[in-house]
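Every protein chain except one is present and positioned as in the full complex.
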Amino acid sequence: MFKKIRKVRILAAFVVMGALLAPTTPAVAAPVEITLSCFNDLNLSNLLKEWETVNPNIKVKVKTADFNAHHDGLLTQLIAGSGPDIACVEVGYSSRFKAYPQLFTNLGKTFKANTLEKSFINWRWEQGVARDGTIIGIPTDVGGLAMCYRQDLLKKAGLPNERGAVSAATSTPEKLTAFAKKYVAATGKPFLDNVGSLFEGVSRQGADGVQFYDKKTDKIVEVPQVKKAYDLAATFASQKLSAEIELWSSDWNQGMGNGAFAAMLCPSWLLSNIQNNAKDIPGAWDVAQMPGGGANWGGSQLVIPKFASNPKAAWAFISWVLAPAQQLKLFLDKGVLPTTPVVYKDPTFVAAKNVAWNNAPIGKIYSEVVMAIKKPIYEGKYQVSVKDAYNAAVGRMASGKQTPEASWAQLMKEIKKIKALS
Amino acid sequence: MEKKLKLPRINKAGKKSSIRAGEGRLAFFAISPFYFLYLIFGIFPILYTSYMAFFNWDPLGEKVFIGLGNFVNLLADDTLWKALRNTLSIWVLGTVPQLALALYMATLLNRTRLRFSGFWRSAILIPNVTSVLAIAVIFSSLYGRDFGLINYALSFFGIDKINWMNGTFSSHVEIATMIIWRWTGYNALIYLAAMQSIPKELYESAQLDGANAWEQFKFITLPGIRNVLIFTVTMSTIGGLQTFNEPYILGGVTGGNDKQFYTLAMFLYEEAFRKFQFGYGAAIGIFIFFCVVIFALINATIASKIAKD
Partner (left out) sequence: MTKIEAVSRRKTNKRIQLGSITAYVVLAISTFLVAFPFWWMLVVASNKKNEIAKNPPRFTLGDELGSTFDVIFQYANISRAILISFTIAFTMAISHIFFCTFAGYAFAKLKFKGQKQFFAFILLTMMIPGQLGIIPMYILVTRLGWNNDLKAIIVPGLVSAFGVFWMRQSISAVITDEVIQAARIDGASPWQIYTKIVFPLVRPTALVMGLFSFLNAWNDFLWPMLILDGDKLLTIQMAIAQMKEQAYLVNHAAQMGAAFFATLPLIILFFLVSKQLVKGVMEGAIKG
């Protein structure tokens, strides 16, 4: 009996010694959960599944909220000293957050994000960098702007409907107006969905990237391109060339499928929506260049708030999901336009044709639009409010409430008020 | 009442004061949990925000004391007066018919021989139980310009399509109908509860005297629920002047391209949360407070006049 116990004791001692002397393997990282807060799920459903196999220790939970509520809510959280691990900030709102780089993790300093800069489209990258050079966010996608049109309806109206021909026939605001007039005369139906998006798109085509804010002085300015866009919208509205259906309304969604309008400005991220709404008429929609060549509308940056609980895990996810390989996958899967130009040269990208889009090479078309843009629109602190004021002015004028001149006058008064803010 | 602790004495006077002392203590226990929580979560935020109103307060940056500057600018800001007009218009369109309707519904539900009374009573509260978001989506679809059911129905009367949210009055109507749909049942139930405590004999004897339904309502019901009437009018005023959810969800944060349905509360929200002007937003809040006090007093007086004995 004693012998047995002794044996056991010696055995135990060996085991303990063995354990103590064994080389310490790196402890398995405790599983971590990070939150990604956004105004939509960024089309990540499939990539998230893949992430689980790539890094099962970091679980990503996506939390969504209404577009405005998400950004306003993020701001509230940052003020109070909290926030999710990752948040997406849409470029239209980025100016607001970039004004306070101290609220975000400095991605350049902490994670050497500056090494990634060259992989991204330069002006998209700039939208995630604060005025003092702090890198706050990494670009997710880009919303190159083109013009989608119903090639079948154009054909019926006796107008050219092939991509190149349409692009040529609408390459300037004057040409576009003439083209639209011909359509309306032939069919009696409106050409465009609404002038608001026309204004948004054309106003962004200022040569030096100035829309509402001057980059050098960081002050609100009025530039000719914006007035030009406004006047174009006024022409369209007064000559009833647009259906004036409100963006995002159910009428608008339905209009994509029922011929209420024959053309609309479409950023790349809108394509799947149009496709959904036009399920019954595959191939009816096609894509051409918008007047003036192109612009950018939309896209977000992924940021890590300063108070995130797991910034390292957050960065691990961000650097993976925004890498060129994943962005290509996202494009092929959901049509999201990548911000890493190396993808544009990938053969699968170039070859991707979309049957629902009359076999248009979507990737090629949009990447050309994007690469042609040299400067991003510089957005200042009150970008959102200024944009709201301009859009409201276009809306008043388009709905016939005020003449274009009266609406512009009221707009200038409101801009003056905003300029007075610090 | 002084809270003198006296030993209980047998004589009447002594018993009274010890009871009063006991009452005082009980009152203290009764209201202190309330006050404690209220102090922290109700009063502190309000004091803090009022303090903000005297500053140029950027939540993420500088705070600069400017005294009454915000208030001066606010009163000269025509957006404020527009928002006030909108808020009052929506309030009148939404609350006045609603309370009248609620009163009417309550009298119906108060009938002695009403079949399925439980069903009717529950049914009218259902709108309040649904999610505001979902209801807003339905209402915007119903009021859609091209494919909305309401315009479709109006077309039978030869009325052209109305762009509801685009106009001033029409947007107020849309918002008001949503508020009426949502809150009538709520108020009807409150009135019903009050009406139930009016003795039925009063109605019976009035009926025998030949009084018709309207007269019974005017001379028995209304005075009988006087306090509750004043209460609901006051509550509706307070709530109505702070309308935010319905217009925000139906029409978006900017309140329309000409701010046609921009309410005071939306003005506060935009200034504070979208333009970073917390001081200015706080000043708007204080303005709303004064409006509420004034209108609540006016409306309560009117209500008590309507329901006088």
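Per-chain numbering from 1; labels A and B assigned in written order.
One rule holds in what follows: contacts are C-beta pairs under 8 Å (C-beta built on N, C-alpha and C of every residue); 3 or more make two chains touch, one makes a residue touch a chain.
A quick note: this is a predicted structure, and the numbers were derived from the prediction, not measured.
Put simply, the hidden chain is in touch with A, B once you look at the whole complex. Only one of A:121, A:270 or A:308 touches the chain withheld from this view, namely A:270. Among A:55, A:134, A:187 or A:254, only A:254 touches the chain left out of the display. Residues of chain B in touch with the missing chain: 1, 3, 19-20, 22-24, 26-28, 30-31, 33-35, 37-38, 40-46, 48-49, 59, 104-105, 108-109, 111, 113-114, 117-135, 137-139, 141-142, 146-147, 149, 152, 181, 185-186, 189-190, 192-193, 196-197, 207, 210, 212-213, 227-228, 231, 235, 238, 242, 244-245, 264-265, 268-269, 272, 278, 281-282, 285, 288-289, 292-293, 296. Contacts to the hidden chain, counted on chain A, fall at residues 35, 37-43, 61-67, 69, 73, 76-77, 79-82, 84, 248, 250, 253-254, 257-258, 269-270, 272-273, 276-277, 279-280, 298, 334, 336.
Just so it is clear, only the chains that are shown with their structure count from here on.
Averaging C-alpha coordinates per chain places the centre of chain A 40 Å away from that of chain B. Every residue of chain A that touches chain B in the complex is listed here, in rising order: 68, 72, 75-76, 78-79, 96, 99-100, 103, 245, 249-251, 254-255, 260, 382, 384-385, 388, 391-396, 399, 401-402, 418, 421-422. Residues 56, 58-62, 140-141, 144-147, 163, 166, 252-254, 256-259, 273-277 of chain B are the ones touching chain A in the complex.
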